[in-house]
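Here the complex is missing a single protein chain, while all its other protein chains stay put.
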Amino acid sequence: MSYELWILTVGSLAGMTCGMVGCFLILRKLAMLADAISHSVLLGIVLAFLISQSMSGIYMLVGAAMVGLITAFLVQLFSSNGVQEDASIGVVFTFLFAVGVILISLYANDVHLDVDHALMGEITFVPWDLVQWWFLPPLPKAFLMLSIVFILNIIIIVLFYKEFKITSFDPQMAAAIGIPVLLIHYLLMGMVSITTVASFDSVGAILVVAMLVAPGASAYLLTDKLSVMLVLSALFGVMAAVAGYYSATWLNVSISGSMASLNGIIFLLVFLFSPTKGLISKKLSSSI
Amino acid sequence: MSDLNLLQMILYDANTQWVLLGTMLLGIASGVLGSIALLRKQSLIGDAVAHAALPGICIAFLLIGEKSLVALLIGATITGLVAAYCIQFITATSILKEDTVICLVLSVFFGFGIVLLTKVSQSPAGNKSGLADFIFGQAASLVGNDVKLMAGTAFILILVTSLLFKELKLLTFDPAFAKGLGLPTKFLNFLFLTLLVAAVVIGIQAVGVILMAALLITPSIAARYWTNSLGKMIILSGLFGAISGMAGTLLSTFGRGLATGPFIVVSATLLFFLSMLFAPERGLVIKWMRRIKYNRKTKEEQILRTIYKNLEDCYLKSGLEECLVTTNAVASELAFSEKLTLTILGDLLKKGYLTQSGNEWSLTNEGLFKGYLLVMKQRVGEICLMHREEFNEEEQDQLTSKVIDKPTDPIAERIIYLLDQYNMKPAISPYEGKGLT
């Protein structure tokens, strides 16, 4: 596969994976938690490296999932102890992120991972970072990780679709009919963490947030059906990735930054022109 | 050179002194504004604003072509404000909730900033511009006029906030009322956002865009644990901000070359942990101890009440004053386990409230006083609930003691009358001789 095609594939995979998970975050009003987790997984990656002394994908995924869950747990803990929820999100992720940055600077010589890379990703290197598994030909590591996480997420969403739906819509009713609301919550948090870490290499921590939230937000303004919202957000994720890549090469700027900007532009268009929930159609219908 | 000498050298260095002063003032300003933001539930807007400053910085640089701090800060302020207004506008006009919108605006603006940053680094002057330092902050490397600008701005922010304290307080506490008083709430909202954005913008150099939010949020929630008064909270929050600013700067200078932001954030978070655990009144340790004590006390009171009510029932049915209550009756009525019931009964026995004869219990004279008081309190509480417009529920303790100690007081008389009306007057009174009602 050509260099360009690899980048497009990886970008689109990241866009789809993030977009679908992001829908549930938006519906559960947990978008900021995604922001928090995407920052704090940095600590997970550093710790995974310091403990295992390797940059192997599996350790990274495990480390990130753990720190992601810890983030969600700490936020819950502080907000049940009288801290406003948004403020407790702010405290937790800044602290964990700060510790991650300090660890990186302290062990800067050993860690083959610089902070800029973690933040902004380096999708241009993706096609060269190859690994070989089993009978497969050498494939880009980011591609393999994203594919695994993508398939895993799809399986989880399909298997637990109705549980995700009811716990998002009416958690009290869900609890009353015996659905383990907390378990589903942490399952989702786990998905966010591994999605974030798999996308990390290619798009970086902060742009993961754009990929998580923007496609879902755009899709939400276009449909009244959860299943359609999931599909649409995956579609928007791919669109932003592809268009982002081409505009980045055209303007010669950061690819991941450009993908995030394209996500913003798609949202802006939907926000203005959505036939039912767009600003313009609302203005028109209220003036008639 | 020993560490101590290094520390001394750092402290005597003129530039370091300025940097320390700057981060201290910055800490105060962001602590103060952060606590108002916290109470307005706008904590994370600061986070979005900080991220949104990045494109502003880059645009200013691209326009001017050199690193003029004033210009960069103006650029950052403008995009920061635009982001804040985008959040308010999109939240108000769509079905999306505020947290989604904050997240969206934050990440898209930052992504756009990264795009611009790559453009900057391609420009001839941009290569060495050091704009990337804005992402994590590098207070120690700040020099001369930059620091003075930061310190000066922080000072102005503190001054403006303290001058407008009472207006901002009203705007936070009750915006509708503020409007009714004729305060220009829209302008005040704008002014507050501008102050917040300015604090974020000057903080970016020291703490960086990603961690700036912590300087707004963490000191203020730490301060929240210590006090309920807005004034005190703001002062404390400023103090915590100042301490973390200085401690973080010293730590990072000490480690030479380490970014300042993370250390400031870690210092602030440690202060938060300490506050959360050990603050008097609201600290977790105190609360936890109090809860254990309270649970125990509630259970003791429940048992005393139950015994009293059983004796009361028995008296009303049979006219007998010397009834006994079995352990089982108490346990099953309260749905306590037998073991728990026996432990608490034992405690009450030791305190001299109960008499025991085998498996059966009655109240001592002292226990009767206590049980009567508890039952009276419960029933007076119910009267308060039923006649909220007449009595304040919060005062039920004072009302109860009035009813018992000064039954001739008009309020007490009214309550006693109501208790009689509803057949709720405790039937066995230790005051008027047993059984006399």
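Note that the chains are named A and B in the order they appear, and that numbering of residues resets to 1 at the start of each chain.
Convention: contacts are C-beta pairs under 8 Å (C-beta built on N, C-alpha and C of every residue); 3 or more make two chains touch, one makes a residue touch a chain.
Just so it is clear, contacts and distances are computed from a predicted model.
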item: Per UniProt record, name of the chain withheld from view ["Monovalent cation/H+ antiporter complex subunit F", "Fatty acyl-AMP ligase", "AAA+ ATPase domain-containing protein" or "Metal ABC transporter ATP-binding protein"]; value: "Metal ABC transporter ATP-binding protein"
item: Absent-chain contact - pick from B:Thr343, B:Gln378 or B:Ser401; value: B:Gln378
item: Hidden partner chain, touching residue among B:Phe336, B:Tyr353 or B:Tyr372; value: B:Phe336
item: Residue among A:Phe200, A:Tyr220, A:Phe236 or A:Phe267 that touches the chain left out of view; value: A:Tyr220
item: Among A:Val131, A:Ala175 or A:Leu268, residue touching the chain not depicted; value: A:Ala175
item: Contact set of chain A toward the excluded chain (per top definition); value: 27, 29, 159-163, 165-166, 168-170, 172-179, 220, 223-226, 228-229
item: Residues of chain B (touch criterion as defined above) contacting the omitted chain; value: 95, 294-295, 298-299, 302, 333-336, 378, 381-383, 385-390, 421-422, 424
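By our rule, only the chains that are shown with their structure count from here on.
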item: Chain B-touching residues of chain A, taken from the complex the two chains share; value: 26, 29-32, 34-35, 39, 78, 81-84, 86-91, 94-95, 97-99, 101-102, 105-106, 115-116, 119-120, 206-207, 209-210, 212-214, 217, 220-221, 248, 251-254, 256-261, 263-264, 267, 271, 277, 279, 282
item: Chain A partner contacts - residues on chain B that touch it in the complex; value: 38, 41, 43-44, 47, 51, 90, 93-97, 99-104, 106-119, 122, 132, 135-136, 210-211, 213-214, 216-218, 220-221, 224, 255, 257-259, 261-263, 265-266, 269, 272, 276, 282, 284
